[in-house]
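With one protein chain withheld, the remaining protein chains of the complex are depicted in position.
Presenting subunit A:
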Amino acid sequence: MTVVQANSFTTISTTAAPPKRRRRSFVTLLFGDLTASCLTVLTGFLLLSFVPALNWAIIDATWVTTDPSTCRQGGACWAFILAKFRFIIFGTYPPDEQWRPLLVMALMLLMVLASLSPRLWGMKLLCAWGAVITAMLLLMWGGVMGLSPVPSSAWGGLPVTLLLALLSLGLGFPFAVMLALGRRSILPVPRLLAILTIELVRGLPLVGLLFVASILLPLLLPAGWSIDKLARTLAALTVFAAAYLAEVIRGGLQGVSPGQAEAAKALGIPSWKIIWHIVLPQALQKVIPPLTNTTIVMVKNTSLVLIVGVFDMLSAGRVAATDPQWPAPYVESYIFVAGIYFLICFGISNYSRWLESCVQARSYR
């Protein structure tokens, strides 16, 4: 004890705790000044106005029922979601084979989880993704290893939504990088091609692109040729994603100082390796927020494919609600689908914030 006493004079300044923040009582927090009081009262009224909605959604809701027609008694008919769950998730995929899309989604989830940490990013992971995507498509299609063939026109629901989002972003990304590099190139031909592609695609509404891909493209192809409708839709989404991602990535490239490429050149690193290892990683780190934005928009954009008759999750939800046995539970169906979209997008958004904090941890400036 005496030793501590003797040293206490010098240690006080070095180990002093930061000054404690004054705790404010709950009441001062809510009614501390005029602004706070106004906001509190306003929020209270807003919350009260939600009471009927809460009533509808929870208290008056029917959770289970044996008789669909009596489902709606002033409240929500969640029993409908329970009954139609499989249809909304898997669409018109043959019920006996629905373990296949389920497995596909499990694989996808597994791969996404495995790819979260930037430490693991690299050629190996890319190859793994390639292999898994091939396996997923084979599983869905069937016709191999004793799996009964299921044409893509019978696919539906969440797996279609997820596959379209994943593939359009995954395939669009390399194109986007090429377009972004092309647009900054000093060579006139790649630059003009890139500008033309980006501006053309950005100038068209996605709905227009989908129509072109699903209706016009088959007419333009030579007779006897045909491309799967889902593939055509995917192509339209990919081109669209590529154009938007390209502009985001170009912004990032502009933010990387020319000194970086110069230093790399002076070290004798070949040009394409400079782009891949030095410039591109830095450019992407700078644009994580807008990249996330585009990703989320693209996930939700996949729902537009319903207008060209691709049976995604939103279509499945809508069709499910048209079942005449049930009292037209459109709202419940859409809320359920919206909830799934929200979970996906919220997950992406949180992940990107975590990624950003990883990048920021590397510098204290």
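Everything below uses one rule, namely that contacts are C-beta pairs under 8 Å (C-beta built on N, C-alpha and C of every residue); 3 or more make two chains touch, one makes a residue touch a chain; residues count from 1.
By definition in this document, contacts and distances are computed from a predicted model.
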Not-shown chain resolves in UniProt (candidates "Cytochrome ubiquinol oxidase subunit I", "Acetolactate synthase 2 small subunit", "Glutamine ABC transporter ATP-binding protein" or "4Fe-4S ferredoxin-type domain-containing protein") to "Glutamine ABC transporter ATP-binding protein"
Of A:E199, A:D228 or A:E262, the residue touching the omitted chain is A:E262
Missing-chain contact among A:P270, A:P289, A:G309 or A:G347 belongs to A:P270
The missing chain sits against subunit A at residues 257, 259-260, 262-270, 273, 277-278, 281-282, 285, 362-365
